[in-house]
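Only one structure is covered here, and it is reproduced in the block below.
Here the complex is missing a single protein chain, while all its other protein chains stay put.
Coming up: chain A.
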Amino acid sequence: MTNGDRIPPDPEFVQLLDPDGERVEHPDYSVEFTPDEYRGLYRDLVIIRKLDAEATALQRQGELGIWASLLGQEAAQVGAGRALRPQDMAFPTYREHGILHCRGIDPIMPLGLFRGVDQGAWDSQKHKVHMYTIVIGAQTLHATGYAMGITMDGKVGTEDGEAVIAFFGDGATAQGDVNESFVWASVFNAPVVFFCQNNQYAISEPLERQTRVPLFKRASGFGFPGIRVDGNDVLATYAVTKQALDNARLGQGPTMVEAYTYRMGAHTTSDDPTRYRAGSEVEAWRDKDPIKRMRIFLTKAGIADDDFFTQVDDDAAKQAVELRERVLALPDPGPLSIFDNVYPGGSPLLDEQRAQQERYLASFEGGH
């Protein structure tokens, strides 16, 4: 099997910024950002990496139960996240912290889940990001159903139409739900973009254990286009995702985007990647770092200088400190909160159980 020195060659993909920070021309895709927007993308990348590192540290210190790091996937998430328009809806996995950032969501929001004080708990419609989904691939069906609803609401077919983006990973492509969502989206021409972050590993299992064909090629079998993009290139990811979302909102149906990237860290803080992949492989990917290439490009193009980079680093560090303080201050839920919100319509039996537990707990008062 492919372990040890497994370093796959770069596949063919859409790339607008190469690992050395050189702009690359592509016949079909381009971006036109203002200097401010370019700097904004860089800022996004740095901030989500810093907050991610802080969350990893919090887990190591016992303040989070677990953390799923996005390290290495910053460009894929910022590219996709910034391509979304306010009316668009996103259905994430549990690793899309960068998407939440791009939607302007307070970074504390998903941390309750990882600290164990809630299970997501946010209003999907209000934030235009559904809650994190942990069962692999299940959310792709929710995204597709939601997209069908957009069509039924007549909110598709115009420039300001709505679109949906469903996130999932390379491992999820083996799931029945993902394949069913492809069927549904295709036959109902649903305005949904299937955004696969191929980070090369499903915990320990390499891509080869999930597929014998490049993932983006799966789409054609379902009857819609698939395209592969350099997921470590924020410019290309933005351009490709924006095009796919616009196609969806205009009524041209689904697209699968395979963002070819690499999970630089562990699957989660509970994982030990040294058991299944070689350091040399990780090192090879370090050369393709999404932030490094952006920094070289901005410097060479005269869009940003060291003062700017220092300022961004300082801002990110400050945000990390704030986030840490707020995580530590997250209150534990009360013992009877476990009975809350089981049914919109309530349940007399549950009310009884709650009352019983309340009496039981009260029986200890002063008894300790």
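Everything that follows uses one rule, which is that a contact is a pair of C-beta atoms (placed from the backbone, for glycine too) under 8 Å apart; a residue touches a chain by one contact, two chains touch by 3 or more; residues count from 1.
We take it that contacts and distances are computed from a predicted model.
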Next on the checklist: Can you work out the missing subunit's protein name as recorded in UniProt? Choose among "Acetyl-CoA acetyltransferase", "ATPase", "Pyruvate dehydrogenase E1 component subunit beta" or "Carbohydrate ABC transporter permease".
Outcome noted: "Pyruvate dehydrogenase E1 component subunit beta"
Item to check | Touching residue (missing chain; options A:I203, A:A301, A:L336 or A:L350) | outcome: A:L350
Checklist entry - Of A:V135, A:V321 or A:A362, which residue touches the hidden chain? => result A:V135
Next on the checklist: One chain is left out of this view; which of A:S124, A:Q252, A:T268 or A:T299 touches it in the full complex?
Outcome noted: A:S124
Item to check | Residue in contact with the excluded chain [from A:A83, A:C102 or A:A147] | outcome: A:A147
Item to check | For chain A, residues in touch with the removed chain | outcome: 91, 118-126, 130-131, 133, 135, 138, 140-150, 152-153, 176-177, 180-181, 183-184, 187, 340-345, 347-350
